[in-house]
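With one protein chain withheld, the remaining protein chains of the complex are depicted in position.
Our next item is subunit A:
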Amino acid sequence: IKQTSFDDLSNDLLLEILHRLPLKPAHRFKCISKRWGYLISQPQFAQRFIQRMKLLMKLLFPSQSPPFSLFFQCYSPEPFPIEFKQFQRDSNFRSSNFFFNFLPPNPKPTIYLGSSNGLVLCSTTILYQKDYYVCNPLTGSWVFLPWPPYCQQYNLVGFIRAGQLCVEIFSSDTSEWKQLIVHCEGLQHVADVTMFQTHPILANNDIMHWVNHYSGKILACDPNDEHGKCRLIDLPNDPDGMYQHKCLSVCQGRLQCLIICEEVSQHMIHRWEFLEDEDYIAGKWSLVARIPVCRSNQLLRVIAIHPVDPMILYLWKSKRIVLLNGHTEETDVVHYFAEDQFGCYDAMINAFQFVLQWWPTPVPQLHKGTLLIHIIYY
């Protein structure tokens, strides 16, 4: 009787086993043999894997998003290294690479600029940016982008000269920067153009939004529009929260504005969004929810919302990041900042949603389609 060996399994049967492996072993076992490596590297493998994960999530947790992290960066007075908080206990989505150690060594901490599709855009400086990296913090792969044609002091926002916007879009299809001069109605009247928040919020069909708290405006730019269309949107006019900090975030792909308001008997977090596409175009906000929150004598600020569940909010409370569950009204501390991470009371903390993909997105190989945007205003 012939001895059966594992190699006797046809590709189809071997795939039946491989498809039941979680993310990390699936990648690790590419190293077992050429045959295993070949089968796992096929695009159909990743597709079926993603479908299986989505189905599993649907059955187990109807409103569960793919795992995500919040990255916090304390900006001022000096940028601190990026902290992250992962909200997934699954070891498949943990990686020591989340400390961004794989980037080339630099005396200053990496500046986080934005993320999309599980990829992160970083730079090495806040001013005079020209070193840009696109990386996948789960896998530790990264690529250094060619230098943009212009390097001004402030990028993503510039200094006032005229009402014109120079938009530079990097496309990894052509490996080149494309420049567009765009007219943005009203931009010359914005009080302090340097105070736009440096990282964009991607929402409403991948349009990028930069908020300027001092003037109460949002700069919205559509990188997929061939003219690089930009416009200004007003932040919601909330009578209860006129002088309060307005946090811009995104939930289920829709732009959200969160304001802590003092109502008569207690504090409420007001959540504003655009109900319909026409409202988004017209800039017409609607108040969709009010979530109670405990009064506090200390600094309290909303910094982000959950990417899928609009009732879960993340607050910056004194030296802690706190999760507020609007369903149960319970709070939970998710992160403590060390004493020396705060320069002073005016420290700016930005928090960014980083949504992991079920199957890691490869970093752009220059000459294969992804789009990045770099705005200079001058």
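Everything below uses one rule, namely that a contact is a pair of C-beta atoms (placed from the backbone, for glycine too) under 8 Å apart; a residue touches a chain by one contact, two chains touch by 3 or more; residues count from 1.
Here is the rule we use: contacts and distances are computed from a predicted model.
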Of the options "Ataxin-7-like protein 3", "SKP1 component dimerisation domain-containing protein", "NADH dehydrogenase [ubiquinone] 1 subunit C2" or "Proteasome subunit beta", which is the UniProt protein name for the chain that has been left out of view?
"SKP1 component dimerisation domain-containing protein"
The one residue from A:S96, A:Q298 or A:T328 touching the chain left out of view is A:S96
Which parts of subunit A are in contact with the chain that was left out?
1-9, 13, 16-18, 20-35, 37, 91, 94-97, 138-141
